[in-house]
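Showing chain A:
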Amino acid sequence: MNLQEQIQHDFRKYLAHENNDSSEIFAQLRHKAIAEFEKTGLPNIKNEEWKYTNLRNISSLSFNSSSDISNNAKKLLNENSLNAIKANHLVFINGRFYNDLSNIIENDKSIIISNLETERKNNSVHLEKHFGKYAKIEGEGLNAMNTALLNDGVFVYVPINQKVEHPILITNIVDATEFNVLSQPRNLILVEKNSSVQIIENYLSTGINASFTNVVNEIFVDENAKVEHYKIQQQCGESYQNNFTQFFQNTSSNINQVTLTLDGALIRNNLHFYMNGENCNSLLYGFYLTEKNNHIDNHTRVDHASPNCYSDEKYKGILKDESTAVFNGKIIVHVDAQKTNAYQRNQNILLSETATINTKPQLEIFADDVKCTHGATIGRLDDEQLFYLQSRGISKDSARRILLNAFADEIAERIKIPELVQILEAEIEKKL
Partner candidate 1 sequence: MLSIKNLQAEIEGKQILNGINLEVKAGEIHAIMGPNGSGKSTLSAIIAGRQEYQVTAGSITFNGKNILEMSPEARACEGVFLAFQYPIEIPGVSSINFLRTAINERRKYNGLEPIEATDFLKTMREKMELIKMDKSLTSRSLNEGFSGGEKKRNEIFQMAMLEPTLAILDETDSGLDIDALRLVSEGVNKLRNKDNAFVVITHYQRLLDYIIPDFVHVLYKGRIVKSGDKSLALELEEKGYDWIKNEVEQVNN
Partner candidate 2 sequence: MSKETEVDIIDQVVSQEYKYGFTTDIEMETAPKGLSEDIVRFISDKKNEPEWMLNWRLKAYRHWLKMEEPNWQNFNYPQINYQDIIYYAAPKQKIQLDSLDQVDPELLKTFEKLGISLQEQKRLSGVAVDAVFDSVSIATTFKDQLKEKGIIFCSVSEAVKEHPELVKKYLGSVVPYTDNYFAALNAAVFSDGSFVYIPKGVRCPMELSTYFRINAENTGQFERTLIIADDDSYVSYLEGCTAPKRDENQLHAAVVELVTHDNAEIKYSTVQNWYPGDKNGKGGIFNFVTKRGSCEGKNSKISWTQVETGSAITWKYPSCILKGENSTGEFFSVAVTNNAQIADTGTKMIHIGKNSRSRIVSKGISAGKSHNSYRGLVKINKKALNARNHTQCDSMLIGNKCGAHTFPYIEVNNKTATLEHEASTSKIGEDQLFYCNQRGIPTDVAIGLIVNGFCREVLNQLPMEFAVEAQKLLAVSLEGSVG
């Protein structure tokens, strides 16, 4: 059974139980999603947005949705370097929430830091109002697939005028010790007026089998609210990930988003911002380090749908071995989104003869009073800089490492949690 068939099969299995679960508020959405999935299917390279990323390997696999977890997963969790951060910690393994492994320190009545399943059982008004409203499924086969079989994920609700003091750390582990694993986290984060929150998504994996993590994040940021969102991807081995994150921003909201991709056989990030009100600020920064024959694809899209908004994007990559990186940045300035300021840069350093970078920084502009610049560079380490360091007595090898670390740290330092920056800079140094 290939993936497409498996999804259809799993959906039939769900249908068999559907009637027993009449409280299912997602039912309608699931039906719509499966229809869309059957129509659209998994993306292929004929789709312009997937020109450089081929899912052939994934679509031919079959997966188990086993609920058993091995000791490997627990070990991985215990050794996780991010444990050092004082945070509201939510743990998901193979897409399921583990309450006993989680530790939520700020659980006052008004702020909700929980999982989707719990929230669903509470007949949440928030879900009715927001769920499935931002991440579109039309033409997005993988989002449809996530929606049709959605299981669990994070639910965060920050009411007006509240600040979540400590970061929310979401650890997502795939444990492929026994079988190929398909995990489909579905996260919903709602930040109301004047509130703020820091979110860390951390992706880990263990086991020799293949895994496919297909994430959908919907993040609603109301007027004047502030969200810091950090995504750390370090799944190893034969792990594949598609990560779709949609931010929906109302007036004067602020977002600082950083994506660090340090490992993964194939990763496709789809990071979307929709500026629904004026004066929004969105910062999006990314760093990817690719090695072996890894394939890392960052697709970003910023919809400047309102006037007077600002976006600044910078993605940097270091490519080793036979790896491939893809960057596709799209800025769309809608009609009437006057006084838009949008900046985008992509910089790459190739360390190997056999690495490949495909980059496409695009602009689509439908308003005239805008300032937009975009750019891309591809190159190697600057010989002048290397020589300068060497002339000060530093060995060529150390000089290289210093320069590469400096290149990467510029992005890591966009993270506003100092402990996290430290941990990540150490990880990057190890890798380099």
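Quick notes on this one:
Just so we're on the same page, a contact is a pair of C-beta atoms (placed from the backbone, for glycine too) under 8 Å apart; a residue touches a chain by one contact, two chains touch by 3 or more; residues count from 1.
The set was built so that all candidates are chains of the complex that A comes from, given by their letters.
It should be emphasised that the depicted structure is a prediction, and the values quoted were computed from it without experimental measurement.
In the assembled complex, chain A touches candidate 2, while the other choices in 1 or 2 stay out of touch.
Interface of chain A with candidate 2 (complex): residues 48, 319, 335-336, 338, 348, 350-380.
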